[in-house]
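Of the protein chains in this complex, all but one are displayed in their positions.
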Amino acid sequence: MKPCRTMLYIPGDSPGMIQHAPVFGADSILLDLEDAVALTEKDAARKMVACYLKDYDFKDLIVTVRVNGADTEFFDDDLKEIIPCVPAAIRIPKCNGPEDVLAADKKIEEIEKSNSIPVGKVRIHAMIETAVGVENAFFIASACPRVQALTLGGQDLTADMGVQKTKEGWELFYARSRVVVAARAAGVDVYDTVWADISDKEGLLKECRSIVGLGFTGKAAIHPDQIETIHQAFMPNEKEFRKALRIMEAAENAKKEGKGVISVDGKMVDAPVVARARHLLELADLYGFERSGS
Amino acid sequence: MILLNTASAGTLESSDCLVTVSPAEKLKLEYKGANSEVFAERTMQLVESVSKKCCLSGAEISIQDQGALEITIKARLETALIRAVKGVAKE
Partner (left out) sequence: MDMTLNSLGRKVPLELPGVGSFAPYMSPFSMLGQPGTIQGTQMHMRRPAPARSKVVENIEKAVELSGLKDGMTISFHHHLRNGDAVIPMVLDVLQKMGFKGLTLAPSSIPDVHDCIADYIRSGLINRLYTSGVRGELGKLLSRGELNIPVVIRSHGGRARAIEEGSISIDVAFLAAPACDPLGNITGSIGPSACGSLGYAMTDARHARHVVAITDNLVKYPLNPRISIPQYLVDSIVCVDSLGDPKKIATGAARITRNPVDLKIARDSFRLMKSSGIVEPGFSFQMGVGGASLAVAKYLEDYMKEKGIRGSFGLGGVGGYMAGMLEEGLFDAVFDVQSFDSAVTKSMQEDPRHIEIDASWYANPFNAGCIVHNLDCVILAALEVDTDFNVNVLTGNDGVLRGASGGHQDTAAGAKLSIVVAPSFRGGVPSIKERVTTVTTPGETVDAIVTERGICINPRREDLLGSALKSGLSIVDITALKKEVEKLTGIPRPAEFNYDKVAAVVEYRDGTLIDTVYARKS
């Protein structure tokens, strides 16, 4: 599968932005019905997003939709209108435990069935933005097969913890680590929270480098200008790339020869290393690395 | 679909449009904005197809187009119609 490094937030009630969504180079977008939309315009945003999902050619862009929380009056209407348009995923805000995911899963399944959509087609991105959500992260990620990713919501989480969100991000260090490990353990993707200061690209790059190091698979962006910077942080270096090539070559040879053991540069490599190498090569493709000689 | 109230949807921001619908016997469109000439037929067709889909008996529809794409106009029109049916009047 094509790696998804960036997820660009676009307010659902902003046709001026949605109409340009595919041109900014993001791997995916999030059409927002929640925080970016005023209470009086929830119906209008829902209709706008539904119409674009139905009639607009997003090309190879992955389109997800953030619905309003299950604790709001908008949640059911959001699902009823959006699921039949088959976005790649629905993002569920404020997931505190597996029961939140399961409740949404059940509702989505009903709508899928009544619209002849294969059950499980519309995935769930579970948003972790409370302290209890962080502690339950693994159970949320593994609640049902529909869950495709965990996403960290830094703004609400720091508020819930009663601390300031800072540029250095130490207050989120534990939460980030915990959510990444939970996602990895459950085998789902994991997206980091947004970087709020649009003008500070250096700060953004620094943060991106550190979350790539922690193991996040992608990061949210609040402005098209941030996309290139985020992608820069996910770019494999040449040495990693060459090594990944050797690992994949060895893995293929071992498969051909029916060997169970793969060795590269005289060292044994395990299945997770092969998986990582495969992912790294998929990433490298996005940057136009040339696999000459392989 | 029968309209009970006057209702609006949309904004006057660029790439958007402001649609206002009111109850009326017949379908009547007032299409305003910089594109009102170049897209007169296109927009009339769009309005007719939406009203047919909604089985709309009649309405006075005003569209102030700020350079919206067809999809946007359609979404705003549908929102305004739903609001007018529900009676969530918006000034």
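Each chain gets a letter, A and B, in the order it is written, and its residues are counted from 1.
Here is the rule we go by: a contact is a pair of C-beta atoms (placed from the backbone, for glycine too) under 8 Å apart; a residue touches a chain by one contact, two chains touch by 3 or more.
Remember, predicted model here, so these are calculated numbers, not experimental data.
K.L.:
Based on the whole complex, identify which of A:24, A:195, A:216 or A:234 touches the chain you can't see.
P.N.:
From the options A:24, A:195, A:216 or A:234, the contact with the absent chain belongs to A:24.
K.L.:
Out of B:3, B:21, B:56 or B:69, which residue would touch the omitted chain in the full complex?
P.N.:
Only one of B:3, B:21, B:56 or B:69 touches the chain omitted from view, namely B:69.
K.L.:
Determine and list the subunit A residues touching the chain excluded from the picture.
P.N.:
19-20, 22-25, 56-57, 223-225, 288
K.L.:
Quickly run down the residues of subunit B that touch the omitted chain.
P.N.:
Residues of subunit B in contact with the hidden chain: 14-15, 34-35, 37-42, 65-71.
We adopt the following convention: only the chains that are shown with their structure count from here on.
K.L.:
Distance from the CA centroid of subunit A to that of subunit B, rounded to the nearest Å?
P.N.:
36
K.L.:
Quick one: in the complex, what on subunit A touches subunit B?
P.N.:
Residues of subunit A touching subunit B: 15-16, 19, 40, 43-44, 47-48, 50-52, 55-56.
K.L.:
Considering only the defined contacts, which subunit B positions touch subunit A in the complex?
P.N.:
9-10, 13-16, 68-72, 74-76, 78-79, 82-83, 90
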